[in-house]
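Apart from one protein chain that is not included, each protein chain of the complex appears where it belongs.
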Amino acid sequence: MWWRKLEEKIVYLLMVISVASLVILLLAVLISIFVKGTPYLSWEMVSQTPKGGYYFGREGGVLNAIVGSLYLSFGAVFLSLIFSLPLSLAMNIHLRARPKIVNRIRFVLDILWGIPSIVYGAFGFTIMIYLGIKASLLAGIITVGLFIMPIMVRGMDEVMKNVPVSLIESAISLGSTRMEVAFKVMVRQTIPGIVTAILLAFGRGIGDVASVLFTTGYTDNVPTSITQQTATLPLAVFFQLGSPIPEVQNRAYASALILTVIILIISIAVRFLSNKYYSNRH
Amino acid sequence: MEDTKISIQNLNLWFGKLKILNEINIEIPENKVTVILGPSGCGKTTLMRTMNRLVDLQGEARISGKIMLDGEDILNTKRDITLVRQKMGLLSQRPTTLPMSIFNNVAYGLRLKGIRGRKKLWPHVEKHLIEANLWDEVKDRLHDPASRLSIGQQQRLCLARGLAVNPEIILADEPTSALDPISAAVIENQFYKLKENYTIVLVTHIMRQARRIADNVVFMYLGDVIEQAPVDEFFNNPQHKMTREYLRGAFY
Partner (left out) sequence: MALCTNYKTRKLKDQLVSLWIRFMVLLVVALPLIIAFSLFYKSWLILGHSSLSELLFSSVWRPLAGKFGFFPFIISSVWVTFIGLMLTAPICLLSAIFLTYYGSRHLLRFMQPVIDILAGIPSVIYGVWGILVIVPAVGKYLAPMFGYESSGFSIMAGGIVLSVMLIPFVLNILIEIFRTVHHDLFDASLSLGATKWQTIKHVVLRKSFAGIVSAFGLGLSRAFGETIAVLMVVGNVVGVPENLFQPGYPLPALIANNYGEMLSIPMFDSALMFAALLLMVVVVVFNIISRRTIIYLESKH
């Protein structure tokens, strides 16, 4: 029997190590980003655009990337929302009586979710050329919007499918049209979940490189129209880290830190919202 | 006077702040069928899960009191809890066939006890499948997955599997509730035969089932033991007002 006890103890130890390693890995990533980035984070860094070219200029900051990222992500989220919200509402109101179709849509969405962002990037580029659009904020918004759409729909769908049918039926029996049910009942009922889905999609969108690599171009300036090229934070990390000039590399580390902080804020907000949603329901 | 197999003394149990069992005192005699009767949600299942300490898995349970098995308090035993559990075979509401062949289902507990090798296992497996009245139906396909059996057959397989570890007690939690009437009758019949060698504790909310197979009946309601008595006395001359109401079908 002793070996059975020993096996048990060894496995338990390994399991504890595995779980601990999750925390350690997270801390390791965060600490290395913070340690490397914090010294270069200054007012100049967040308030100025790079001077003398992002790849060679030693002066200036990454304002172009910060603003560019925000423009891009908000644009993409907005574009995606126009499709995602009605679609998820439809899946859970109009199509509720037809679970086969809904499940098929869910399946396709999951497949879309699984397609790597580099493929979206290549696809976006093809579309761009086909439509004759140049690399620009607009092209980036379209590509990222497509790429985060399945994330957003599935996120909203996940909360909407828990709304009881009886609630929808009673609203309909009071004489509401389905659209009124959608916006007056469903959206109101699930608003924290919807916001969570939007935040998650925003986080995905703001952090991705591969989808914007060919579609947004890159510039030292803050874009003033959607037809101009734009920088983004992940691109700023990616491009500037490759530079041989230390000051430029420092800008990359600072950008990485800013991006990480944005992601952390989103994570906290999501956690806060989902706790709230959870406690509301119980 | 019959011997007491299990004696539950002043047992209380809480999940968090919610009190599930309240000052339970039950005597379970050896080689008899003791039926714990009561409407659903009265704590019967929790009581049973406390008796073989499965309740340990639910982290928030707090327990006080004693459960004496052959004079040993199993709630505070120093012995390996798995050995205590092996003394009690469990039969749950739905058959819980393990994801393996019919043969291996029965052999599972034996292997845990250290009996290995097909040759050594074979006689045990055969014996217990016969004991559970399943042998004739499965002897030609012992290596099929257990999930291919009918629900009734699966439940008997679970019984055979439980018997194979040589328990002294069989704990059955509404074991016929998912079965068709014929399979249910087979199981009940087996209990009747098995009590010669085993102490049987059966949880049910079916009064007629209690009447058919019980020697003693314990009536529980909302975490309290209301009444315990030999079966004839219980049904013909209940002492407690609530018992009388329940027997009349006044509440469920």
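Each chain carries a letter (A and B) given by its place in the written order, and its residues are counted from 1.
The definition used in the following text is that a contact is a pair of C-beta atoms (placed from the backbone, for glycine too) under 8 Å apart; a residue touches a chain by one contact, two chains touch by 3 or more.
None of these values were measured; they are calculated from a predicted model.
> Among the chains present in the display, which ones are touched by the chain that isn't there?
A, B
> In the whole complex, not just what's shown, which of A:V11, A:L131, A:I191 or A:I245 touches the removed chain?
A:V11
> Among the options B:T34, B:T50 or B:S92, which residue touches the chain absent from this view?
If we include the chain that is not displayed, B:S92 is the one touching it.
> Looking at A:E44, A:E59, A:D110 or A:E169, which makes contact with the chain not pictured?
Once the missing chain is taken into account, the touching residue is A:D110.
> Which chain B residues would touch the chain omitted from the figure, given the whole complex?
Against the left-out chain, chain B lists 49, 52, 54, 57, 59-60, 82-83, 85-86, 88-90, 92-94, 96, 98-100, 108-109, 112-113, 158, 161-162, 165, 171.
> List the chain A residues touching the unshown chain?
4, 7-8, 11-12, 14-19, 21-23, 25-26, 28-29, 32-33, 36, 83, 86-87, 90, 94-95, 101, 104-105, 107-112, 114-123, 125-127, 135, 146, 149, 153, 177-180, 182, 200, 203, 206-210, 213-214, 234, 237-238, 241, 252-253, 256, 259-260, 263-264, 266-267, 270-271
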